[in-house]
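Omission of a single protein chain aside, the complex is shown with its protein chains in their original locations.
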Amino acid sequence: MMYPKESNEVSSFMLHQTVISAKVGTSTFMEALAANGTTNIQTSVTGVTASKRRFIDDRRDQPFDKRLRFSVRQTESAYRYRDIVVRKQDGFTHILLSTKSSENNSLNPEVMKEVQSALNTAAADDSKLVLFSAVGSIFCCGLDFIYFIRRLTDDRKKESTKMAEAIRNFVNTFIQFKKPIIVAVNGPAIGLGASILPLCDVVWANEKAWFQTPYTTFGQSPDGCSSLTFPRIMGLASANEMLFSGRKLTAQEACAKGLVSQVFWPGTFTQEVMVRIKELVTCNSVVLEESKALVRNIMKVDLEQANEKECEVLKKIWGSAQGMDSMLKYLQRKIDEF
Amino acid sequence: MMYPKESNEVSSFMLHQTVISAKVGTSTFMEALAANGTTNIQTSVTGVTASKRRFIDDRRDQPFDKRLRFSVRQTESAYRYRDIVVRKQDGFTHILLSTKSSENNSLNPEVMKEVQSALNTAAADDSKLVLFSAVGSIFCCGLDFIYFIRRLTDDRKKESTKMAEAIRNFVNTFIQFKKPIIVAVNGPAIGLGASILPLCDVVWANEKAWFQTPYTTFGQSPDGCSSLTFPRIMGLASANEMLFSGRKLTAQEACAKGLVSQVFWPGTFTQEVMVRIKELVTCNSVVLEESKALVRNIMKVDLEQANEKECEVLKKIWGSAQGMDSMLKYLQRKIDEF
Partner (left out) sequence: MMYPKESNEVSSFMLHQTVISAKVGTSTFMEALAANGTTNIQTSVTGVTASKRRFIDDRRDQPFDKRLRFSVRQTESAYRYRDIVVRKQDGFTHILLSTKSSENNSLNPEVMKEVQSALNTAAADDSKLVLFSAVGSIFCCGLDFIYFIRRLTDDRKKESTKMAEAIRNFVNTFIQFKKPIIVAVNGPAIGLGASILPLCDVVWANEKAWFQTPYTTFGQSPDGCSSLTFPRIMGLASANEMLFSGRKLTAQEACAKGLVSQVFWPGTFTQEVMVRIKELVTCNSVVLEESKALVRNIMKVDLEQANEKECEVLKKIWGSAQGMDSMLKYLQRKIDEF
């Protein structure tokens, strides 16, 4: 197992945490790893100001009980969520995809429910905004096809309705969320993982991230309101090339087309994001919410309708023999490629 | 007459076709030339996969009756249409502007009716999509001013109504078309030739193409729903610069502003387009139509209204002495330039 050089201090610290977590009784090595990803991100960020770095360094020499308290807080999140990591920070909530019930941070109803639950908590507490990102080198690979196909094979009619419903609710949670959602796209964002971005407010991307919505390729129609938001953001010609032809955009291209607010170099990505987040949380929370309402309310009805219609079509396609067949063929091709 | 080297085999083949077409009795040399343009494009494309190239090469040694059958199919299109070439292909319909009743693929009611008729046929048959392009080095120079002025001089009030009506119907055919329309812009797209692009779904452009809507210069107001689509696609500042100041965009600029999906080098343009078209026609036709419906339906009413209003204004301007005068002055300036 390799750690980047800069997080050496953290990795040694994490070993402690793993042991402690194990004593608490619910944590596995995987969970520690997930938590590690988080801590890792934050360490590199807290390194921005020299004073904070000193604080981290000092902490290594602090008495054991302080460390314990910290790791317990980490563990609470790990206890409550399996597929995401949630860190309540000063003024904001950080939600990170780190799925264990799916591969590559892909979305099944269980992952989606956890994100919805974390968003609902952040809506009710004193968080001024939500930072949404992912642990590892992938942001989100869209729908968890393995999960979906398994279910559809059981009972196509019933399961296609349930699946469409799960997506509808997940997407609607983003539409209705009143506090700003800032996304830090750390890596590839595919399908629903890309289409959900315009439902968030500011999108900062790592240079290494890329964006693709190859819906027609796997016999699916657009989701996440992309049939509405993509044309509005980048014009019909570009939107349709993504939605129909599955064109892949680099981070820079996605930025030029308006899907991404700004692109940062991998080396300083988390740092750049965190500096801006800390600036944002100094703002008046009423001003942030009212500003978001001004920007969003005019398109809310359109978004709700787009979500409804998209999920209607998905249900119809998944409920048909032809739709199932396209999805299976796509998966078969993907398996054959490896 | 010069042919590019790569189409030598086709040109010799075309000579046969010209002779045969002549026997059918309706074809002229110009028609053969138009058909030639088409075949030419397809030959260079079929060259993409080695196996298909072999097929073409073999064909040169095939018995004459096979060639006859092929040329008759070509001739059917030539028989039915004068100003366009229509090629029904596997999974899609290829419509090419190749006007004989106007210069530079410009649009008069007769050309427009042929395009509408070809679109209606493609809507009803098993085509999954339509590929729309043009023969030669020009895509479409907008309205056929020579035709329009000739008519307006006869009976301004009556003809301005008829002209506006022809444009209204032409534009509406694009608005209502349910299958994806892919445009391959081979050269300059001016006026209605440019404004119609956002009514299509994917727009691929040759590096050499350029885009201009100098409406105010010839005393006209926007058409083809550009008063609605251009601001939505590229923002008001850029849209108005095109609509008011007649700013000319290069293919790269049009791509950066969202009017064009992607730009390809002249040498590989048809090839790149055809590879993507062939990929697209492997998709489920229900998925393609449903996806287009999701993207388009939300803006359909707006497009219909924009079309109605634009044509109302055009009728009013063309019906006025001042409007006629502006158009005549513009033509005079153009003639003086040569």
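By letter and in written order, the chains are A and B; residue numbering begins at 1 in each of them.
Convention: contacts are C-beta pairs under 8 Å (C-beta built on N, C-alpha and C of every residue); 3 or more make two chains touch, one makes a residue touch a chain.
What you see is a predicted model; the values in this text were computed from it and never measured.
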- Message: Just to verify: which one of A:L97, A:V115 or A:L288 makes contact with the chain not shown?
- Response: A:L288
- Using the definition of touch stated at the top, determine which of B:K128, B:K179 or B:R232 touches the missing chain. B:R232
- Who touches the missing chain here, A:L143, A:L197 or A:M274? A:L197
- Could you please point out the chain B residues that touch the chain left off the display? 215-217, 219-222, 227-228, 230-232, 234-241, 243-245, 247, 256-257, 302, 305-306, 309-310, 313, 316-317, 320, 322-323, 326
- Item | Residue numbers in chain A that touch the chain omitted from display | 180, 197-198, 201-203, 229, 232-234, 256-262, 276, 279-280, 283-284, 286-288, 290-291, 293-295, 297-299
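Everything that follows uses one rule, which is that only the chains that are shown with their structure count from here on.
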- Determine the centre-to-centre distance between chain A and chain B, using the mean Cα coordinates as centres, and give it in whole Å. 42
